[in-house]
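Here the complex is missing one protein chain, while the rest keep their positions.
Every chain is named by a letter (A, B, C and D) in the order it is written, and numbering of its residues begins at 1.
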Amino acid sequence: MSEVLLKLEGVHTHIGAYHILHGVDLVVPKGQLTMLLGRNGAGKTTTLRTIMGLWHASQGRITLAGQDITARQTPDIATSGVAYVPESMGIFSDLSVRENLLLAARSARTLDDIDTTRLEWIFGLFPAMKKFWNHPAGKLSGGQKQMLAVSRAIVEPRQLLLIDEPSKGLAPAIIQNMIAAFRELKAAQTTILLVEQNFNFARQLGDSVAVMDDGRVVHSGSMAELAADESLQSKLLGLSLGAHQ
Amino acid sequence: MALVPLLALAALPAVGSPSTWLTLTVAGLAMGMIVFIIASGLTLVFGLMDVLNFGHGVFIALGAFVATTVLASMGSYTAADSLWLNLLALLPAMLVAMAVAGALGLVFERFIIRPVYGMHLKQILITMGGMIIGEEMIKVIWGPEQIPLPLPEAMRGAVLLGDAAVEKYRLVAVLVGTAVFAAMVWTLNRTKVGLLIRAGVQDREMVESLGYRIKRLFVGVFVAGSALAGLGGVMWGLYQQSVIPQMGAQVNVLIFIVIIIGGLGSTLGALIGALLVGLMANYTGFLVPKVALFSNIALMVAILLWRPQGVYPVTSR
Amino acid sequence: MLQRLLSKDLPRSRWLAMLLLILVLGLAFAPFLFPGVKALNVAAKILIFVALVASFDLLLGYTGIVSFAHTMFFGIGAYGVAISLSSVEEASWSAIFIGVLAALLVSVLLSLLIGLFSLRVRAIFFAMITLAVASAFLTLASQLSEFTGGEDGLTFRVPELLSPGFMLREDPLVLPWAEVDLNGRLITYYLIFGSVLAIFLTLLRIVNSPFGRVLQAIRENDFRAEALGYRTVVYRTLSNVLSALFATLAGCLLALWLRYNGPDTSLSFEIMLDILLIVVIGGMGTLYGALIGSVLFVVAQSYLQDLLRLIGEATAGIPLLPALFTPDRWLLWLGLLFVLSVYYFPTGIVGKLRERAVLARLKELR
Amino acid sequence: MLETTDLTVRFGGHVAVNAVSCAFEPGTLTAIVGPNGAGKTTYFNLISGQIKATAGRVKLNGVDISARGAPARAQAGLGRAFQLTNLFPNLTVRENVRLAVQARAGAGLNLWRIWSDRRDLVVRADEVLEAVALSDKGDALASSLPHGDQRKLEVGILMALEPQVFMFDEPTAGMSVDEVPVILNLIRQLKADRTKTILLVEHKMDVVRELADRIIVLHNGELVADGEPEAVIASPVVQQAYLGINPEERDQEVAA
Partner (left out) sequence: QSKSGEIRIAHIYSKTGPLEAYGKQTQTGLMMGLNHATGGTMTVGGKKIVVIEKDDQGKPDLGKSLLAAAYSDDKADLAIGPTSSGVALALLPVAEEYRKILLVEPAVADSITGDKWNKYIFRTGRNSSQDAISNAVALDKPGTVIATLAQDYAFGRDGVKAFKDAIKTAKLVHEEYLPTNTTDFTAGAQRLIDKLKDQPGRKVIFIIWAGAGNPFKIADLDLKRYGIEIATGGNILPAMANYKNFPGMEGATYYYFGIPKNPVNEALVAEHYKQFKSPPDFFTAGGFSSAMAVVTALKKTNGDTKTDTLIKTMEGMSFETPKGTMTFRKEDHQAMQSMYHFKIKVDPAFPWGVPELVREIKPEEMNVPIRNKR
């Protein structure tokens, strides 16, 4: 088993008066892609937001590379090398695609500072980014926004990516590109925690997997194991057998 | 951008005499510069940060009152008929005014603005409350009376361009205004500050998730806006040659109009808006004084009908 | 019966219901409970503000439109009655009637115009435009001095029945705690009370009608409301017109009560701010908030100076404090009230009480 | 019958939908596929009136409705669910649906009745909630629902409108796998009705395969294929531009 980058121990989160996470335990090994699966409302998004410091755990502990980040502020967490793609994408619709990316490239003062090979790489994955470079991001199509959101997370190298349902709204061809991209990132030692509903996508990428239900992690193990065991899938995910290719 | 010369040219035949026209135009442009200086802080605070700060005027008044105190303590420098000595008094007055206004901005941001980012209605109320408190505190400290703020000796009077007279002080205002404009354009275009603020207004969480301390940034910009307002107060007070505690409230509507004409968030837009307002006031004041009362409002409504977002919108709110 | 009268929009909190009951009874019997000219003036002002603020809440709280032109309609109502009554020799009911009608007509036209304009620009611009229009109207009112009395305003007489000289009974009614004159002012007070009650209940019905529900939907997401087939233009404009009409009526009542009207009395930006603050203190989008907020605010505004005088005397001798606690600086404390009320009542008093009720119920369930 | 003729919209220099002519019969479900940015959502926007066409017309049952705004088209029977969830966030789930029911009943301009007196509307709203499996969340605020449930509510609102034309824009995106069948069943029921015109934008090919009677393909704003599902899916344009099944090309990109 490889080194652990991110670890959640008994994390509870409240939103206002509601108790959402009831003790989440999660381990994300370094350099691997971990899938976080679960039904609607299981608490996946809440888990990611809690890691990111957008909501604070009321109990429990979150450690990143050995450091306790439970009480840290979001910007601190981000600057220690974490990128986040929220479920709602969080596009700055007033700004152009270029400006969105410029902001995401934290170390760049102007565009010239961004590594051009990395930009080209992104353009290759998502040609629309190049085409709409100077367009207001708010005018992009649903899938293009999703691409922009992912592009922002990978415009500079980060040690950990938290990605919430990146495949929704994407055409199959682009999904294939994204799978390829995540593989490359992994090869470059980037750790990824991915929330996904598209099991097919998950199966192609995941190294390990955690399944959530009702604010807890109810299963964790290797992806290969889950992919092989259809009855486990149907038990955990309600996947009707063979419903999806 | 062509609007300003267009308006000026359109007025020429109406005014008739070229020298009168020149006086009016130069005075109007210079007035526009003064208005721009007092409005410049608001482009940051309202235009970029989307904070409907009805208390902005209080920083203007504060700047002016601080200037009265500073200048009063340097009476010999302002009374001297030497531009250099005058400037030696004026510069510290401006700096102190900006510092004090900026410091108050820090407190204001923390206690008044921070809880209400993104909530316009509450911003209006809470900043109005802040405005009232500020104005009353000015009365407690400086008293309710009008306080004279005489112009330094060398800036009085006018220079003659043929038959047209241009007040010297207005030329000073043009210089200061240009400097403010240049500094703002440089900062907003050469750094990511402007982008970050706009992004932060739309989605604070996302900006923080990208690793920026939006809180600190907002404080910084708010303080800068307040300091600019303080500078504007000094310029406005010197222009009026006296200050009253209500002066902030008096210019409030005017500067909001300027920012809206310009299109939210654009420095250039604010400058154009201010110049238009300055020119318009002078032309209508000369041609049909009755209408001058409504000239700003009419200008704003006309511009919004033509361009619902203002002249140079940077943000699409 | 009561349910229907309140359009099934009940207070939904025991404390709130109790508070409302006390306030309504207090206002109903104010002339006898709190005798004196000042107290009666305060009570009448509260009533007029209840109508004014409630009509504004229809626009702000329910439709989500921020308008600064509300005092303009208030002013139109007040000027309607004032101009009409000061242009006749003998004050008559028909003059009042004509004044009210004319004012309503002007308000409908103006609000329609503004409403139609509002469709072109964004919310924040709309707010600024109404601010500009309102200040232009204020200037206009003080410029047209032949018509409006200019800055000085208009002082006029009201019909005999409503004037202080009219006595229901020669001698005052003697109560254990005071004597109360049974005169025309009392009749005016109850005329206002009745009108405000009717206005309030009508507004309550409107916001609880299918129409009112659509307004809320538009406030939340106008784009979506359009996609459902609601013409937001029509709804917004109608809401704008209705709220203007009720504000106009409130203005008419004000003029009747004051027997005076001037630009600062009914058109000033200050009143607009008071309205905003009351809506926020009371609780936006609740209507009941208008009542609670008005009582709290008007009482505070009217008695703050007296209170400060007391505190000032008590703190005399301590440095600095007397300078802050003089009646002269009452605005300072009012400003603080603005700030604190936004801090501590983000959902207003009504909102807060209702939240408490909900929490209590949740606890019971557990 | 819904019909578009030469429907075109241009944003600056960019033609997002280019002269699309197509007719949709009642009782059929037409799937619209195409790469991201192909113009699918924009095509929907043009039909339902959210944006104005630069050129071309839209006809519903032979009546030209091109000049009408979105509300009028909704009243005429065009219903729409949005790709990016679009709800009344601070109203309850039930109220979200009830408003749609009320719109359907045309009761919005009634100023004097008390809303809850219209029992029929409330009851109907509850039925719809039942159908999209949200009955237990009726009193929650729409904004507090998890993403998947918001998608269900989006569909529920469309159901409540009972339009003649249903336009679904990726109804199942982000919905968990066990919930998807609920929505698909709803769509199947609509199909079974045989009187409704159904348009569906969907990227999941298995869903498309199963439900569609016909597929049209948009690419760069143009209608490039139209026909039987199997045939269209097998066509080179879909295989390459959409599904990306062209190993050579992708390998090149990855290498770059």
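As a working rule, a contact is a pair of C-beta atoms (placed from the backbone, for glycine too) under 8 Å apart; a residue touches a chain by one contact, two chains touch by 3 or more.
All figures in this text were calculated on a predicted structure; none of them were measured in a lab.
Novice: What shown chains does the left-out chain touch?
Specialist: Within the full complex, the chain not displayed touches B, C.
Novice: Decide which residue listed in B:Leu188, B:Ile244 or B:Val314 touches the omitted chain of the complex.
Specialist: With B:Leu188, B:Ile244 or B:Val314 as choices, the missing chain is touched by B:Ile244.
Novice: Quick one: which of C:Gly26, C:Gly150, C:Pro322 or C:Pro346 touches the chain that's been left out?
Specialist: Per the contact definition at the top, the residue touching the missing chain is C:Gly150.
Novice: Pick from B:Ala8, B:Ala281 or B:Val314: which residue touches the chain that isn't shown?
Specialist: Residue touching the chain left out of view: B:Ala281.
Novice: List the residues of subunit C that touch the chain left out of this view.
Specialist: With respect to the unshown chain, the touching residues of subunit C are 36-38, 41, 142-143, 145, 150-153, 155, 164-165, 258-260, 262, 264-265, 305, 327-331.
Novice: Over the whole complex, note the residues of subunit B touching the chain we left out.
Specialist: 17, 20, 23-24, 27-28, 31, 139, 143-148, 150, 156-158, 160, 165, 167, 169, 239-242, 244, 246-247, 250, 278, 281-286, 289-290, 292-293
Note that in this section only the chains that are shown with their structure count from here on.
Novice: Return the chains common to the contact lists of subunit A and subunit C.
Specialist: B, D
Novice: Count the C-beta pairs in contact for C-D and for A-D, then report the pair with the higher count.
Specialist: A-D
Novice: With centres defined by CA atoms only, which chain is the most remote from subunit A?
Specialist: C
Novice: For subunit A and subunit B, let me know how many angstrom lie between their CA-based centres, rounded off.
Specialist: Inter-chain centre distance comes to 45 Å.
Novice: Whole-Å distance, subunit A centre to subunit D centre, using C-alpha means?
Specialist: Their C-alpha centroids are separated by 27 Å.
Novice: For this assembly, give the contact graph shape among line, ring, star, complete and other.
Specialist: Ring.
Novice: Hey, which chains are touching each other here?
Specialist: A-B, A-D, B-C, C-D
Novice: For the complex, which residues does subunit C have touching subunit D?
Specialist: Contact set of subunit C toward subunit D: 4, 7-8, 205-206, 208-214, 216-217, 220-221, 223-232, 234-235.
Novice: Hey, which residues of subunit A end up touching subunit B in the complex?
Specialist: Listed in rising order, the residues are 52, 54, 73-75, 78-79, 83-84, 86, 90, 92-95, 99, 102-104, 106, 109, 136, 138, 152.
Novice: Looking at the complex, which residues from subunit A come into contact with subunit D?
Specialist: Within the complex, subunit A contacts subunit D at residues 15, 18, 38-42, 45, 87-88, 120-121, 124-125, 128, 139-144, 146-147, 165, 168-174, 176-177, 180, 184, 197, 199, 237-240, 243-245.
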